[in-house]
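Please read through the structure below; I'll follow up with questions.
Part of the complex only, each chain left as placed.
Read from first to last, the chains carry the letters A and B; within each, the first residue is number 1.
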Amino acid sequence: LPPEKPTIIKCRSPEKETFTCWWKPASDGGLSTNHTLLYSKEGEEKVYECPDYKTAGPNSCYFDKKHTSFWTIYNITVRATNEMGSNVSDPHYVDVTYIVQPDPPVNITLELKKSTKRKPYLVLTWSPPPLADVRSGWLTLEYELRLKPEEGEEWETIFVGQQTQCKMFSLNPGKRYIVQIHCKPDHHGLWSEWSPEMYIEIPTDFRVKD
Amino acid sequence: PICPNVSGNCQLPLEELFDRAVKLSRYIHFLASEMFNEFDERYAQGRGFIEKAVNSCHTASLATPEDKEQAQQIHHEDLLNLILGVLRSWNDPLIHLASEVQRIKEAPETILWKAVEIEEQNKRLLEGMEKIVGRVHSGEVDNDIYTPWDGLPSLQLADEDSRLFAFYNLLHCLRRDSHKIDNYLKVLKCRLIHDNNC
């Protein structure tokens, strides 16, 4: 039998400069199957082949800067071929701006402070992921943080826009909190993974360092 | 979804192209300003370069609008062609700037990196503008607006003061022209996309 239809799983760009697509190989019924990724650009007849099948690992195609344009929509298909014939995936349309998914923020710090009325508040600071930080202005990121008491069920999520620091007032002394942050390009694109969990304990008799 | 009617014409809307062009031109001008300021602070203090930099940009001969009224009265196709002309006129100098700036004594990494980044992004903006002009223009894209640049020898002069002035002048002109492009793109976007109601 010819191979079944392969499916394109997703395409992602970490910094709006390059992107990678992954596909799920068609089940090959035991025959050796070969996959070819082909793409065309909006308004052009020409069909191109994947420039680099290696860099991003198996069943993937990596588009470097030279092959990445953010002025056009890509029409991408994958063809599976074995000795009995071939089969082509449904077309997958890609606009690089919509598939930007940055890495999580880094250098997260948590510091307990006391307001003038002796109430504890938490100051969080963080930095953009290294790849995006180098090009601030080209890739503008927005941040959202979430926290919950360690044994709590429900996360409280707070959108903080483009700031890289935030003050949290309503904290309960004696509680241990989990805090995470993630980021996303300001217009289109996808939220990054959450940063690793960080913990902070609000002491019951909280003394601030004078 | 990116392509709502899969069978139909699947292309980026003009508004989206303009949004990206404005964002990119803003980024290029931000880099050009930072690079000029860093160079000015580090190499130009007290050398009176600004007086000599008067009327010495290689793109000065392009009749670009100089105030709001001119920018609003010019036909959008002419303004688009002028933007293309300015961008094209910077291709060559930016290639040499990126290589020659490496030879400046103790040139900080931040200036080196910006010169390379601007050269790349300028090409990217040129690609985008050609796409926009192709969409907006009824006729052929006007390719002959262009001013040659003959400044490479001055970037390689032996006399340090003259050579530094050549760099200062190029960065001063780059800051000026990238600001013009950013401003004109905003005016065009407000006119063509938002009916002058940004």
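Here, contacts are C-beta pairs under 8 Å (C-beta built on N, C-alpha and C of every residue); 3 or more make two chains touch, one makes a residue touch a chain.
In this text, all values refer to a predicted model and were calculated from it rather than measured experimentally.
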| item | value |
| --- | --- |
| Subunit formula of the full entry, expressed with the displayed chain labels | A x2, B x1 |
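To be clear about the criterion, only the chains that are shown with their structure count from here on.
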| item | value |
| --- | --- |
| Geometric centre distance via CA averages, chain B-chain A, whole Å | 31 |
| Of all residues in chain B, those that touch chain A in their complex | 1-3, 6, 10-12, 17, 19-20, 23-24, 26-27, 30-31, 117, 120-121, 124, 127-128, 131 |
| Residues of chain A touching chain B in the complex | 42-43, 65, 69-73, 75, 91, 93-95, 97-98, 135, 137-138, 187 |
